[in-house]
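Selected chains from the complex are presented in situ; the others are not included.
For reference, chains read A, B, C and D in written order, and residue numbers begin at 1 within each chain.
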Amino acid sequence: MSEPASLSATAAGADAVAPALSGPRGPRPRKRLSRANIIVYGTLIVVSLYYLLPLYVMVVTSLKGMPEIRLGNIFAPPMEITFEPWVKAWSEACTGLNCDGLSRGFWNSVRITVPSVVLSIAIASVNGYALANWRFKGADVFFTILIFGAFIPYQVMLYPIVILLREMGLYGTLGGLVIVHSIFGMPILTLLFRNYFTSLPEELFKAARVDGAGFWGIYFRIMLPMSLPIFVVAMILQVTGIWNDFLFGVVYTKPDIYPMTVQLNNIVNSVQGVKEYNVNMAATLLTGLVPLVIYFVSGKLFVRGIAAGAVKG
Amino acid sequence: MHITDPSISIRNLKLSFGAVEVLKDLDLDVAQGEFVVLLGSSGCGKSTLLNCIAGLLDVSDGQIFIGGRNVTWEEPSRRGIGMVFQSYALYPQMTVEANLSFGLKNAGLPRDEIARKVAEAARILQIEPLLKRKPAALSGGQRQRVAIGRALVRDVDVFLFDEPLSNLDAKLRAGLRVEIKQLHQTLSNTMIYVTHDQVEAMTLADRIAIMKGGQVLQFDTPHEIYARPSCLYVAEFIGSPSMNFIDGAVAEGIFAAPVGDIALEGYDFAGPPGTGPARLGIRPEHIASGPEAEAMPVRLETVVELVEPLGSDTLVRVGVQGQSLWVRMDGQAVVQPGQALQVGFAPARAHLFDKATEARL
Amino acid sequence: ADLEVTHWWTSGGEAAAVAELARALDANPDHSWVDGAIAGGGGTARPIVVSRIIGGDPMGAFQFNHGRQAEELIEAGLLRDMTHVAEAEGWADIVNPPSLLEACTVDGRIYCAPVNIHSWQWLWLSNAAFEAAGVDVPTNWDEYTAAADALRAADIQPLALGAQPWQSSGLFNVLMATLAGPEVLTQIYGEGDSELAAGEEMARVFQAAAAARDMARGSNVQDWNQATNLVITDAAGGQIMGDWAQGEFAVAGETAGADYTCLPGLGVRDVISTGGDAFYFPETGDAEIEAAQDALAAILLAPDTQVAFNLKKGSLPIRGDVDLAAANDCMKKGLEILAAGSTMPDVNMLNTEDTNNQLNDLFVQFFQDDGITPEAAQETFVSIVRRKD
Amino acid sequence: MAHARPNPLFRNLMAKLAAIPMILTAMVVFVGGTAWTVTYSFTNSKLLPREKFVGLQQYERLWETERWMVSIENLMIYGICSMVLSLLIGFVLAALMDQKIRFENTFRTIILYPFALSFIVTGLVWQWILNPEFGIQGIVRGMGWVGFTFDPLYNAQIVIFGILIAGLWQGTGLVMVLMLAGLRGIDQEIWKAARVDGIPMWKTYLFIVIPMMRPVFITTLVIIASGIVKLYDLVVAQTSGGPGIASEVPAKYVYDYMFSGQNLGQGFAASTMMLLAVLIVVIPWAYLEFGGKKRV
């Protein structure tokens, strides 16, 4: 057998013990409290305290009686826990002649939020899909205008939309409000959906077209099932935005469908002598409860969705 | 080559992305049942051409006929084509079975016929045990088979493959290559296959279209492309390690170069033998060395510069008069850098190209 | 029919008063009052009202300050002509002073139902606060300013002033009406007399405003009734606020004269303005709602309603023929001045909201920022007057 | 013949039909509404929009109004600080989160939850925490440091920073999540290369990672900036523009003049100026997004 050009000059002999080598072995010893760790966790804990402080104040205040609040220290835990402010905020606080607290608005908010979230996400996801996969002439122009729309202060559009809704015969109806929410949710949501769908492999779309699926077939059968994270993001953003909306709710509807935030505004701004801070805080917490719960439940998906939708590079 | 009944005809196809012309007045005729491979370096427009045929890109100008029918503006699903993608493009949320039947459902076929076709395709591709799984639970090779199955069930005349094997490892690739070849022999429908990989191209194709810059440079059988490349680019592109070139000038049957004059006896000129600057090409595997070189019409005395033993073969770079040549030798050959080596080749095996036009002489 | 009524009366006294109106309408079995209260004052409520009307889905009735706020809606034909009710009820004979009805009249037609007279020119003083400071309860503006230091010394806020812009401009307008006189105010706002606005007399008013600013420094409250509350709880010596503050004292169970003192016209001159609230009725094209609107309009001016409503609200009735025996000292003082005819038009009747808004901006800044000299403020004031239409 | 090139209008017809809501929104609401607003900014509309054109009169008045100038100044201060700080804080937090820490979910939720609350709520809580009597100042004084002063909402010089504190509290969570997502998208080999090169962590972030996250920063900036321009609720809830007019912002100016002031023309003129400013932001963005495609 012939030797090939051997370049391994130092290779020689059979296995043997290498010269004695010594020094540390095994895993690097981990200092539990290294300086870096102290900085990282220390910062995070301090920051967390800052972020939690207002929530703490809200909760604590809402559990105090008015006399205790007047004593001063908002950070002190309640000496005597009372749920009366919560009860009052929910069902007794007065606005004008109505003394049924937030409860009246809760179901209205649900009735407004659910269809608005569904419709706005439906429209925005179709938009994003059309922009990402079916680029047609002028699409970029419309999209740019849409993004421009994200910057328009809502107040500016108040009257034009009143006129628009009147012409459509939808003014003062739930449907009208749903449309308004869909319009103002469209820019950012479309941006997110477009980025997300762009990030999906284009070959899937092509494969489905070869398979004879049409615009809607691809959307429903291929794209939708792959888009859970971004739908979660959109849902969270929209639920938060729509649930917390006051301006549209009050301007484009009537008292019988006023959302919870109108009641909240009424409770907070109807000053009867002194401000009942405890009731205000309870009302505030009650109003914020729905979006908060959604956040706590789906926070993980939110980050994943943001990673997929907002951030393409 | 004249085809009487082309399965696919492409006429004056042009496609531009904005100002960039990606396909330039491209013509191509593919016969019924033929296996055509599109080969070319990255960015030359292979995928673009395939997408045009599939109807996934709107052409800027020109016409596309499939089975004699003008489909230039037809929907992809109605062109009678099936397509297999590099990234498999399986629908991740559907089972294999659903992946296969998706197109059929869209076409509105009855349930039992769908089941029959899916079963048939699964049998051919031997993926019956996988039907209930989702793509994520499949290996790369299995995924690729499902992707082929998706085209298979649709009973189409034309299969389009866009680098279907390039995401797989070498071992698997070799296996699937053979399977695709056999599939073609079984089904005998027209196939257009895009690849980077010469081995795939050479082994699979009835004819290879070598593309460059949105144009087809040569469209011929693998053997012709290997043995009679029509231009410098094709000559250099095909073959690994690639062809050696020697610059010089040709005049009266003699190629004059720094390494010495080479008599072109036995060289099959493409046209009347002209004169002028030219390049002579010779493949490493056509250069003999040592004793065998003695028998060759052209002989050179060289010095070994570099040795690359591949096990099965050994590649040796030799130098002569400042010119380097790669020579393929046997795996057992014993050579050392610096050693003198006589090499030789037959002008019949060489290739001559015009220096300016790069066309074969 | 159900009649949706939009208003921004949500404070304690206000809500109690509006309940009287609702009760009166609900007494009619055909109609019922649907409350559409919006908290946050006119700024929040007005756009809602206007949107609803422009949007073609108006409420049955809404409350505005009468004056020039609704002018354009009337011109655009969006508000209902209530002349038939006015004639049937004989409003022309009963409304006193008649200027209130005039404010509702456009081209001889009547478009609104005035419900009360509000006057701005009141100084509310906490008796206990002055006692604590060891000074007598002042009887006029000058005494009050003189007592400021004593109040400060006793750790009592001399003058309570909320941060909302309209409170600042209201305070200034009161100073102007009382210290310079109603004629000056009418001349400047009514005629847009910028020379007068730039004059010596106004300069003195600005000096007085600067003094008031010193007294108000440190009252970190937002809403007017929080400021009133400072007086009620004796944390502040006094507040210049309209007669609606009366309602807050009443809800808190305080007695005029004993717990607090009121000085109409700041004790400088007995004059009150006759602004007030009025209800307007949008065109709905719905006969049933029109019937309800007619009924409400009639009820609003009925003697019983007037008594009940105004006692709660702390305002004066718009008709002189009702018996207000139950009224307290302060109200009686007001009634006397009214009977004596020492009235002046309300700023809302002279100025558009645009002008008011600019005045608000000017004075809220003036009262909150010591850096602005009275002279500089007067200069801006003059330019606003010059620009007004 | 069927072989002729079909009308391009009908290619992908369904996609175009499906985009109609978007096209309508873009053209009718955003463009139409903007055009309407701009048109009426040249009128002297008061309570109702009326076609009584007065030329540039509203604009002249706008730029003479001190409150408008204050509003713009505030928005600039708030905008710049908010952008810089939320990017800075958001990025630092994201970088900390990216250190493979324990309880990442908990920390992230804590920092993100304020985003679920409305500005009204945020404004209210912070108004209270910053209240000199009950809030931080009161507490610190109660602990014995009598001279301590921290009353941003009652000090005209720094009131906008009081609003900033609340705005950052609410907004940095989202920025952090965006940044975190961006960091997770960085090729791991870059980190390795930097470690082998012996580049300290902070330098790796500063000189290598941050420049690589440009697209994320752009998306984030669009989102932050669109929020800043619309700043309104927070101010209303926290200070109502006070003390005096020290914390007024343009959106509030628009709102107050359109509705409280019943001078639509003036409000529209102010809106138009704001929209103009927005265009200055959006056009470069659109250019980067659609024009600058040549990047690899």
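Just so we're on the same page, a contact is a pair of C-beta atoms (placed from the backbone, for glycine too) under 8 Å apart; a residue touches a chain by one contact, two chains touch by 3 or more.
Please read these numbers as outputs of a predicted model, since none were measured by experiment.
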- Query: Hey, what stoichiometry does the whole file give for these chains?
  - Reply: A x1, B x2, C x1, D x1
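The rule we apply is simple: only the chains that are shown with their structure count from here on.
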- Farthest chain (mean CA position) relative to chain A: B
- Note on the structure: Whole-Å distance, C-alpha centre of chain A to that of chain C, is 44
- Between chain B and chain C, what is the gap in Å from one C-alpha centre to the other? 90
- Query: Where does chain C touch two or more other chains at once, residue-wise?
  - Reply: 47, 54
- Would you please write down the residue numbers of chain D that are in contact with two or more other chains? 11, 133, 255, 258
- Touch list for chain B against partner chain A, complex: 51, 54-56, 75-78, 81-83, 85-87, 89-93, 102-103, 106-107, 150-151, 154, 307, 309, 314, 332, 334-337
- Under the touch definition given earlier, write down the residues of chain A that touch chain D in their complex. 40-41, 43-44, 47-48, 50-55, 57-58, 61, 69, 72-75, 123, 126-127, 130-131, 134, 136-137, 139-140, 142-161, 164, 182-183, 186-188, 190-191, 195, 214-216, 236, 240, 244-246, 261, 264-265, 268, 277, 280-281, 284, 287-288, 291-292, 294-296, 299-300, 302-303, 306-307, 310-313
- For the chain A and chain B complex, residues of the former touching the latter: 2-5, 201, 203-204, 206-214, 217, 221-222, 225-226
